[in-house]
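A single protein chain has been omitted; all remaining protein chains appear in their positions.
Moving on, here comes chain A:
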């Protein structure tokens, strides 16, 4: 059964992308097609998860080449679980994007290219999860990165080009490093098949192993945004359209985390770099969350919490024990869902309030109680308030850390608690300002005008230069608003739309978008309800990872290579 199903999560989206490109002129058909494809991928992934959990790992040789030569797709509990979570989230985001596209027309997102690219992205993510050899993992990364370049710079506004360039150059560097690492691995062992590498890498001298391990770790660390390599993320993510940021935040960094888990457990089980990973995890958590506390823009704040919480997963990996890995796997699943939901909520907030700058928002809880609930529950989940799944994941990791018992592990446990508290502070600030305070506490005129000016600035930053006043200074939206407030209006300022009501009423929330967000928020709650079975699954996946034998024997059969 696995032989038939395993290639489908890669094949279906690719074929769907081709189809979606062919029917680009018929938006309704295109939307239906991509939704159907993603539903099918989700169904296949769920089936794969059940099979992998019941019967253990399985492998397919694509193209019928004998095992060490050809390309192998491997489905074990970890990759199947990742597939399920990823395709669920991708489906939710797609529905959200369809809702947004239907409401906005094709102004913000040129839809004809959005759907094919999104499907290619899903194909790349699936390929990376299923890859049984290092080079196929590289190809999977490249597919998803190529799609992500297009999605991130969709529409080609100045802000997106600027953010996109950072992202592209950093991703390229990491890809080249990964490729060079593959070259060295091949030179040292004569294979790129991961199951074979699991055996052969152990026979290498320790120094060589350490070099290869650190090269792979740096390459994946960039993709996963682990601390010294994380600065690119908050710079590039917030500029993209809401659904794109959501799917990036949920999936792309987690593919990097998955690759780290895979290489650390399967290829380099000795844990030679565990200490380095520990400190990297601590720095990721603390630096990330301190960045989040300093931000005043909702999306940037979320981007920083994204970086910060990657630290929890790295912590679990660095522990290297089955308990630590189980915690990391559970946390990855939880965090994909939660972060995607929060970024979608940020998209809704932007529609409702006209901006994501927290200082300019206010009274959202009164204006849209549903939106407030949709923000509050995932935000508390992110901070790790019991009994939500974030709490369970953190608890599992902290318990694993205490069980490990070393001084570094205890430091990380403390760091994890502090990070959790600071996360609560960061989301709490957003809650009190954007949602809870009454609208008139945020200067209403300023809010509206700044939002309007902000919107124009987002579209065409050159406008800002055009509307300089007498002393020839480039002015910011806030200064604009302030000048009008203090009644020093000039001729240019009259042109900016001042009506507060107009901006507020400008963007009602379409049902599809709210529905998709609510569904994902419900999923995060469901993760709490189903935490028992899920954690059991994560436990079994972690045991497989530590054991390594299931993976290797799924590829080579019973006899070792």
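As a working rule, a residue touches a chain if its C-beta (ideal position, glycine included) is under 8 Å from a C-beta of that chain, and two chains touch if they have at least 3 such contacts; residues count from 1.
Convention: contacts and distances are computed from a predicted model.
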{"item": "The complex's invisible chain, by UniProt name, from \"Multisubunit sodium/proton antiporter, MrpC subunit\", \"Response regulator\", \"ABC transporter permease subunit\" or \"Putative ABC transport system ATP-binding protein\"", "value": "\"Multisubunit sodium/proton antiporter, MrpC subunit\""}
{"item": "Residue among A:6, A:168 or A:259 that touches the chain left out of view", "value": "A:168"}
{"item": "Hidden-chain contact residue, picked from the options A:31, A:77 or A:300", "value": "A:300"}
{"item": "Residue in contact with the excluded chain [from A:180, A:276 or A:425]", "value": "A:180"}
{"item": "Touch residues of chain A, complete complex, unshown partner", "value": "135, 139, 142, 146, 149-150, 153, 156-158, 161-166, 168-169, 172-173, 175-176, 179-180, 182-184, 186-187, 192, 235, 238, 294-297, 300, 359, 433, 441-443, 462, 473-479, 482, 486"}
